[in-house]
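A protein chain is absent from this complex, but the other protein chains hold their places.
Chain naming follows the written order as A, B and C, and within any one chain the residues start at number 1.
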Amino acid sequence: MKFLVNPGNFNKFADYVFLPVLISSIILFSIGLIFAFYLSPDDYQQGSTVRIMYVHVPSAWLALLTYAIMTLYSIAGLAFRIPFGFIINTAVAPIGAVFTLICIISGSLWGKPMWGTWWVWDARLTSVAILFIIYLIIIFMNLSFENRIVREKVVAIFVLVGSINLPIVKFSVDWWNTLHQPATISKLSKPSIDPSMMIPLIIMTFAFIMVGLVIAILRIKTEIISRKSNLI
Amino acid sequence: MSLRLQRLLFILLTLAIILSAVLLILYNTRENVSYFYTPSEIDKLDIVINETIRIGGFVENDSFNKISSSSFKFKITDEKASILVTFNGILPDLFREGQGAVIEGAFVNNDIFNATNVFAKHDENYMPASIKEDLKDTGYWNKKYK
Amino acid sequence: MIILNKMISFYYREYKLNLSGFQDILTNIIFFFVSIFIFIFSIGPDKETISSIGIGIVWTLLLLSSTLSLRKFYQDDFENGNLLIMHLNGFSFGFITILKTFSHFIFVQLPFLLSIPIASILLNIANDKVIYLFSSFIIGSFILSCLGSISSSMNLMNQRNFLLGSVIVMIFSVPIIIFSVGIVNIEENFNSLISILFGVLLIVFAINPWASGLCLKLALENN
Partner (left out) sequence: MILVKDLSIERSNKKIFENVNLSLGSGKIILLKGKNGSGKTTLLKALLNLIEPSSGAIYWKGKLLKKNLYNFFNHVTYISDKTSSLSKLSVQENIKIWKKFFLSDISNSQVENILKTLQLDIYLNQKVNSLSFGETKKLEFLRLIIENKKIWILDEPLSNLDDDSIDIIAQTFEDHRSKEGSIIFSSHQESEINVSEEVLL
């Protein structure tokens, strides 16, 4: 498991898995999209608008997962002095921002026909909007400091402070009355989704993870190389 | 006291403060930071005429009346209390009897709520249209509103 | 006892410093009032509208005006080496941030507090609501001080984009605005909403010395 903390090992590992990940992302995405658009049934309430969920839900999960990963690596970087944590932070932030943006846009597209509005300021939507802005601030911070050592540590501190938002996003639908529906799939209870819709959702989730991994591997490798050559 | 021990104590103190603060916030927000009120909460509050609020609940079964093509009358309920709502405008796709909805508007008098916006609230259940009929008989899909 | 003496002299120094720069604080307050005038004129003469959104305006403007003075939070003391001298005088970085946060609250935020009654007259806010606004602002402005400390210490070494500091404060103060403005609108829930605000205050107050202290150390290391 050294590739999780060591740039050299990561490079070797990345070379090893990159092609399989790329291929599986393409395959999973095509299967997932076919499932989502043609093979999955219409919902009893929403009709075929439910298909937006196959993009919306995975992107939302990945937006949160990306931030959680950044939080873990920030702790690793600050408390255990593992510089690879900072590399991950810089490389992964834009990916998370894009996932959050996809989540927001697809959510709005679903909300207009279903709820009757593009956007409301309930707890879930507000906290996701804040998550998006936090991602943007991280990206801007990465661009605006001259000194690399200061920059990466300050960004890590900011990531840690901003991680307060993470449980708020996740649990806002349980803690407060929101227009957004509560979680469909949780560990504790039986999912309230039919298997014929669950399968495409899972496939799409893995497809999103694979695409995220492809971009992340590329970005992390560039980051490692540019650090080695002291470009930044 | 060594520096290390001092540091550890500070960390524990910080965590304790944060934990108690989170509990304090959660305890107090449970009732107050809501996107909407439920009808039984409205019952307990004093009704202020013409103040904009949001009410959330189920559209009561057999309460929906179409007065004209764009003017509707229905009841919002949470099975303990219900409120009569009038609305002029376009209803969202998901809006139907037995389905959740959030309405924004103000009371025109003590009994009638005039909605300016109606949002349909979707629940966390997803199922194919084809098996809805089967399940309707067993009553599984008709979940009660909390 | 020595540390107490040092703290007193720290605040003596802050007092002298802020007294000499008092026109900056006054400018902030003038900014606050001019913005209120602009709001009133751009909304129009309808007293009902003004008083219904008045509390929101006061909060937004207080937030904006307190981000104006962020740059002075640590920057001056950092650039002339006084942060290091304070540290060498026996204060740990975390302790410096706590002292500085209180100083910012006393010397920058409290003058605003005094201007709230005047602002509420201008904005037609009902007298009985002013007391709610007042008490929520005491807590809210202390939260703003803590957030200001975090964001300005993060931006000590940021030469290119200082506006980022204001954005950081503003994004984290969204929940405060949600709760504080709620407080004044719902009078029967006053106690529970005040305790929510107090909870937020505890969280930022607990995080502040760790986050800002680390940032101060970083900035001094790499300066």
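Assume contacts are C-beta pairs under 8 Å (C-beta built on N, C-alpha and C of every residue); 3 or more make two chains touch, one makes a residue touch a chain.
Keep in mind that this is a model prediction, so the values were computed, not measured.
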item: Candidate in contact with the missing chain, chosen from C:Phe10, C:Tyr74 or C:Trp210; value: C:Phe10
item: Chain A residues that touch the omitted chain in the full complex; value: 148-149, 230
item: Touching residues on chain C - with respect to the absent chain; value: 2, 5-6, 8-10, 12-13, 16-17, 20-21, 79-82, 84-85, 87-90, 217, 220-221
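Assume only the chains that are shown with their structure count from here on.
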item: More contacts between chains, B-C or A-B; value: A-B
item: Geometric centre distance via CA averages, chain C-chain A, whole Å; value: 33
item: Centroid spacing, where centroids are CA-atom means, of chain A and chain B in whole angstrom; value: 28
item: Cα-centroid distance, chain B relative to chain C, in whole angstrom; value: 35
item: Residues of chain A engaged with two or more neighbouring chains; value: none
item: Chain B: positions in contact with at least two other chains; value: 29, 33
item: Complex contact set, residues of chain B against chain C; value: 10, 14, 17-18, 20-22, 24-25, 28-29, 31-33
item: Residues of chain B touching chain A in the complex; value: 26, 29-30, 33-38, 56, 90-95, 99, 102, 117-132, 141
item: Chain C to chain A touching residues, read off their complex; value: 150, 154, 157-161, 164, 167-168, 171-172, 174, 178, 203, 207, 211, 214-215, 218-219, 222
